[in-house]
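All protein chains but one are shown at their positions in the complex.
Right after this comes chain A.
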Amino acid sequence: MRVEPDGATNYEYVTARVRARRAKLFDEDDYRKLVRMGPGEIARFMEETEYETEMNELGARFSGVDLIEYALNRNLAKHFDDLLEWADGKLYDYVVRYLRKFDAWNVKTTLRGLYSGASTAEIEDDLIGAGEFSDAFLSRLVNASSIEAVVEQLDGTIFGDAAADAYELYEEMGVLVPLENAVDRAYYAELMGNLPNEPNHAEELYIQFLRAEIDFRNLRNALRISRSGADIDPAEFYIDGGRLFAATELRQLAANPDELVARVRESTYGDELDAALDGLADAEDLIGFEHALDAALLEYSDTLSNRYPLSVCPVLAYVLAKEREVDNIRAIARGREAGLDAEEIEAELVVQ
């Protein structure tokens, strides 16, 4: 695990490679074809694309939608690991900051797996090796004998201190929630920590993007809680670092989606998000609303990458677009398996 990178930053090299990979992502035509295929056909289609290696590797162990899903995860991990391998200096720091969310995902998956008594192989299948943790470290985590052993393993990583503190609470209460929250908080603290004090314009926008990500996460949490009707204070799930809402405001805004939209529109990134915000206001159900949020983030990252070609922005835009592609293909495969028709699945996709 690399913590403090040094050396010169190689924006030219990384952005050139990233742009080439970006161009290979599925486009609207591919999706139009995919939504009309059955799971078997989708798998065959994927064998002829980017995903060929993964499909062949996993073909013997899995089949159908599982095969597609695991191949997607593995391909995602391969591409994001490449990013970390190429990037040097500050760029590495900026990229890994965002990709640590897969580390958080892996830690939570391991904890849940151990808690529910899943086998090592089952947990391993669900990991996404895209973050900063090495494969060796992940396998040590998965092979830990108890939750306490996992927490001990995490010592020295960004999740170490938070997890150790939360472990006592876990022992008292016997539920995983405090540990999972601690992992998430550590991720978001690291996301916004140690950013440059005097950022240049591109860095400033990158920071803004991270803030937008946190704002949208807050928004989504608030809406989910208000729609579910559960008696939970949205402020409890508030993540620090955004710029749209304070913890106290969130509760009030959660009750009134129109006010939320107005709030985002007035903010500094309102201009870039205008089109997406219209969709957001029209969206009737929560899923539509969330898709509009995803589309808004994608659009924002794309604007940034065109405006600042030699910065972290194109890399970030690629990361988001790739994640989106994987989510889209998964939605199509799962949708076809469940017997949804093409129009219903198309409504689930976020395509730019």
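FYI, a contact is a pair of C-beta atoms (placed from the backbone, for glycine too) under 8 Å apart; a residue touches a chain by one contact, two chains touch by 3 or more; residues count from 1.
Note that in this section contacts and distances are computed from a predicted model.
J.: Of the options "Ferredoxin:NADP+ oxidoreductase, subunit alpha", "Membrane bound protein complex subunit mbxL", "V-ATPase proteolipid subunit C-like domain-containing protein" or "2Fe-2S iron-sulfur cluster-binding protein", which is the UniProt protein name for the chain that has been left out of view?
T.: In UniProt, the chain excluded from the picture bears the name "V-ATPase proteolipid subunit C-like domain-containing protein".
J.: So which of A:Ala20, A:Ala246 or A:Ile287 would be touching the chain we can't see?
T.: With A:Ala20, A:Ala246 or A:Ile287 as choices, the missing chain is touched by A:Ala20.
J.: Which parts of chain A are in contact with the chain that was left out?
T.: Residues in contact with the chain left out: 10, 12-17, 19-21, 86.
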